[in-house]
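Note that one protein chain is taken out, while the other chains of the complex remain in position.
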Amino acid sequence: MSSSRRFIPALVVLVLLAVLPQLPVPPFWITLLNNIGIASLVAIGLVLLTGVGGLTSFGQAAFCGFGAYTTAVLTTAYGFSPWMTLPLSLAVGALIALPLGLITVRLSGHFLPLGTLAWGIALYYLFGQIDLLGRHDGIAGIPPLSIGDYRFMSGSSIYYVIWTFVILTALAAQNLLDSRVGRAIRALRGGGQAPEAFGVNVARAKLTVFVLAGVTAALAGWLYAHMQRAINPTPFSISMGIEYLLMAVIGGAGYVWGAIFGASLVLVLKELLQRLLPDLIGTTANFEMIVFGALLVVILQFARDGLWPVVLRFFPSKSSHRIRGDAPALGKREAPSPGTPLIRVEKARKTFGGLVAVNDVSFEVKAGQIVGLIGPNGAGKSTTFDLITGMNSLSGGQILFEGKPLTGRSPRDIARQGVARTFQHPKILPGMSVLENVALGAHQRGTGGVLQSILRLERTEEAALMAEAMRQLERVGLAEFKDRPAGDLALGQVRILEIARALALDPVVLLLDEPAAGLRYGEKQELAALLKKLRGEGMSILLVEHDMSFVMGLVDHLVVLDFGTRIADGKPQEVRENPAVIAAYLGGTA
Amino acid sequence: MDFTIAAFLIQDGLTSGAIYALLGLALVLVFSVTRVIFIPQGEFVAYGAMTLSLLDSGKFPATATLLLVFGVLAFLLDLWDNRARLNAPVLLRNVGLNLVLPGVIYTLALVLAPMQAGPFVKALLTIVIIAPMGLYIYRIAYKPLADASVLVLLIVSVGVHLAMMGLGLVFFGAEGLRARPLSTGSFSLGFLPISAQSLWIYGSTIAIIVGLYLFFEKTLLGKALRATAVNRLGARLVGVRTQLTGVTAFVLAATVGAISGILIGPITTIYYDTGFIIGLKGFVAAIIGGLASFPITAIAAIGVGIVESFTSFYASAFKEIIVFSLIIPVLIWLSITVSVHEDE
Amino acid sequence: MSDRLLRVENLHVSYGKAEVLHGISLAMKPGSIVAVIGANGAGKTTMLNAIMGLIPSRGSIEYDGAPVPRSIEARVAAGLCLVPEKRELFSSMSVEDNIMLGGFLRSPSERAEIQADVYQRFPRLAERRKQLAGTLSGGERQMLALARALMSKPRLLLLDEPSLGLAPKIVIDILNIVAELRNTGVSILLVEQNARAALEIADEGYLVELGEVRKSGPAAELAVDPALMEGYLGRNA
């Protein structure tokens, strides 16, 4: 996602955009481009919200309305200058988005889009009922933007203002995605569990992106008001909200530039249909809506991820993330002295309904140890694991970390204490590079916020995070893959990647959930060697494993579970001879 | 406000609530079985009402032509899909379902339209024209995307909605239509006059709810639909085809939509774009029902109708705002009580 | 009828860019139990899913002497039936409905007939026919999954870890039921972690590791194979 990737085509487009109004193009193109620019702004917000963050909203047009009405009222009734109202319009957008976001972003799946559909309609009708906003007639006579004596009246003059904002917003969005906060937002799509496990506050990341989308829409509304110079509720209705979403989805909901592409495509298509259809069909009946709807269906049937990825295929590009050698090191945790107890599980119990999944299990992990938690499938290993990491709550007993109880703590909080984990079914972001996946693990070691990210003020910290991610990749031996999409890796490499990501958290203890499952023999050997190396570096590890041969030569201590109950606990050699263990593993009556 | 007015308002709210309930149920049905948030459900209502109204005036309903067009499209798509193994039974099935069926209905409409048959014949004909549209729309728009994400399906729904609304505009024009009631006259319950049409609405809504209940509880196909909603993989493993349940859900939805149209057509003016806003009120109910619960959706729909009726009395200018804001407290409540789930 | 009920040749399956099955071949005679054992992540479940048609695969799958039908429902109709690891029951529906839906592709009369049969085989389920499937205990759920599968009149049952998460006594019950099924003419492809128990009831065994068949042969021979034991208990690792 580095912005230098498509440098040349971007420059060409930029120059083209800059000179276009000076060329002898039909002036109508400029009007159309202005509309595209404004729609692009809303669509960029939606790309962040829907494409990247996985939250669908139909209500963005209403946020445009807040931006537009704020400036319209302030400039016409109170004589504010348009530039003064810009921050106010954006602030109003943010202020409205905040409570709505608080209500809706915690809900999963389809509630959000349907919720936005409903309040999108409600807000539209509200605009038409408020006297201050001129009711249904709206507000006319909004002053144009001006600098000194120059007034941005004509289409080709405001064109520059609009597209400056579009490009700045797109770059800001691009910068944001290429940052610590952006990675957290991009991680939302993979489900909330994994990001929480390395310290991302998922609810806050969702709210952030919701508010940002609201602010970009408000910006579009502000521009709209000063371009149109008269507003009324119509452009902020739900059908416009739907259209913005269409632009984002058709363009390719995961791509910032796809938003501009989608907005152009939809608006140009509508123009073309209006011009061409009557001649094609030979009637003046209104077929535009039908053709437009049908095209939408067809496009999605052929290109589910939108059209931008299709466009990108014509411009194959390789990106490479440069690691700055002079990047400062991140602060490191003080390693506990070997032998001090880290995790103490005391009579941990978990019941699901009547089923006892974990039955009063106790064991301990000491610093500098590798402890194996083994047992047949369904023995309660993963549940125990989830209890330690806070993904599941205890029904009884307690779990202590460095002497402090973890009961009631969130996974995020536990991660912050220095407990890092991997997942049995790896939860990586396949579209993101290997390096960025690892950097996600270091999330809570950075502090850069949204604004710093957009303005690139956190580059030193970002370089440090990246350098740290690189260090961890080198540590686990995946350095050569750093720029590959994580989805390209083989399963074994993905498991190692997860370990690197966990290491990036600077953990005190590493919790690995079946790290050897699905690995080839050689890969298992490498993994074992890696874990031993980590232990040598002072890392403590608790690993859940099914494969006894893998753990035997590796662990210092073994805990065997069967049917939620601890059936053995001791050195690997002792455990192996234990008849109960043999019975559990081989079945029958050994 | 006195008791009389309250009684009037409640009656009015029940009438619209019953229609919203039908819409809400259809939405829940389609979503739980296919994961499609079926925005065009309202279009079936508009099509139903407008078809009936055209039949009332002895005109041939353009929806029958539309059905034929849909059928031909579905036929071509099926032909293309099966191009690798084109044998007689496959072809026969394709011709029968996609060409003969709409052809027969078209002819039926052609014969019956000018005859000015009784209201029930016309109502039945309306249902027969609209219901198969569910099948073809599923086939044309959704089947190729059966495993797509909810978001993609949602956007496809928007596309289908726009296309269907556009077709409505072309076929029915921009002006409103109103159908004749199934039976005229009214009864009085004390001081409260109750029109025969509103009795039809209550009766049909109850009948449809009971019918759906029986279908889901007593028939194997109904159980297969429920099974699909509960566990898609499990349903596939026992041999329930995704397409079968999908088609059934869509045909049921279209049928319920057509009936809603027949019921509402005579009590109000229906425009080509009315369906959307009525459908959205069904959505409010369906959201309150979590897009999963039939009974909660039905009750919520009645609630929406009654709230709407009372706000139209007290603050008519703010009616839409209030009705569509209804879901906000529900969402707040859900956001507090429901624990955060992993998305699918 | 072919002498090979199922013949899988050179089966490849990929998830995205990663191949997880690298050309598995396997054959089974009618009326036999074949056990597939192997570690977690070895690709056993993937193989069953591919045979059932739940995921796309390359290579050939022949069922009853002919290429396996294309769609899942055609495979079910032809007598192939998968009982997945997670059972995939209709938890908010009654036991009876679950069982009935198992016979979705059968005629009503057939359904009634098999249903009576199934209840006889699983009296526990007969007692609980009105109960919701979600409220059953683990063993009962596995029984229900088997019962539902039997309703489709299978000729080849694909069982994915039927003993998973069950108490030892129930594991034995379930495997006994599986063994009995063979006597009614149903062939069984059994994926099990519980290697010894699985090999005990099986005719043939396959050891799958990392998406490839490592060893195959008569179950009795595999059961005493020392290398296999090592794999499971980690001696000499």
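For reference, chains read A, B and C in written order, and residue numbers begin at 1 within each chain.
Here is the rule we use: a residue touches a chain if its C-beta (ideal position, glycine included) is under 8 Å from a C-beta of that chain, and two chains touch if they have at least 3 such contacts.
Keep in mind that, in the parts below, contacts and distances are computed from a predicted model.
Think of the chain that is not pictured: of "Branched-chain amino acid ABC transporter substrate-binding protein", "Phosphate transport system permease protein PstA", "Arginine N-succinyltransferase subunit alpha" or "propane 2-monooxygenase", UniProt labels it "Branched-chain amino acid ABC transporter substrate-binding protein". Taking the full assembly into account, the omitted chain touches A, B. Of the candidate positions A:Gln193, A:Gln228 or A:Gln417, contact with the hidden chain is made by A:Gln228.
One of A:Phe7, A:Trp83, A:Phe302 or A:Phe352 touches the chain omitted from the figure, and that residue is A:Phe302.
Across B:Phe60, B:Tyr202, B:Phe215 or B:Phe313, the residue that sits in touch with the chain not pictured is B:Phe313. Not every partner is drawn; the one left out touches chain A at residues 26-32, 35, 125, 128-129, 135-138, 140-141, 153-155, 224, 228-232, 234-235, 239-240, 265, 268-269, 272, 274-276, 284, 286, 288-289, 299, 302-303, 307, 310-311. In the full complex, chain B contacts the hidden chain through residues 5, 8-9, 12, 15-16, 19, 166, 169, 173-178, 264, 267-269, 271-274, 276-278, 308-314, 316-317, 319-320.
Basically, only the chains that are shown with their structure count from here on.
A separation of 36 Å divides the Cα centre of chain A from that of chain B. Taken residue by residue, chain B touches two or more other chains at no position, since every residue touches fewer. Residues 31, 37, 140-141, 144-145, 148, 150-152, 154-156, 158-167, 169-170, 280, 283-284, 286-287, 291, 317-318, 320-321, 324-328, 331-332, 334-335, 338, 340-344 of chain B touch chain A in their complex. Chain contact summary for the complex, chain B toward chain C: residues 220, 223-224, 226-227, 230-231, 233-241. The touching residues of chain A, when paired with chain B in their complex, are 50, 54, 56, 102-104, 106-111, 113-115, 117-119, 121-122, 125-126, 129, 191-193, 202-203, 242, 245-246, 249, 253, 285-297, 300-301, 304.
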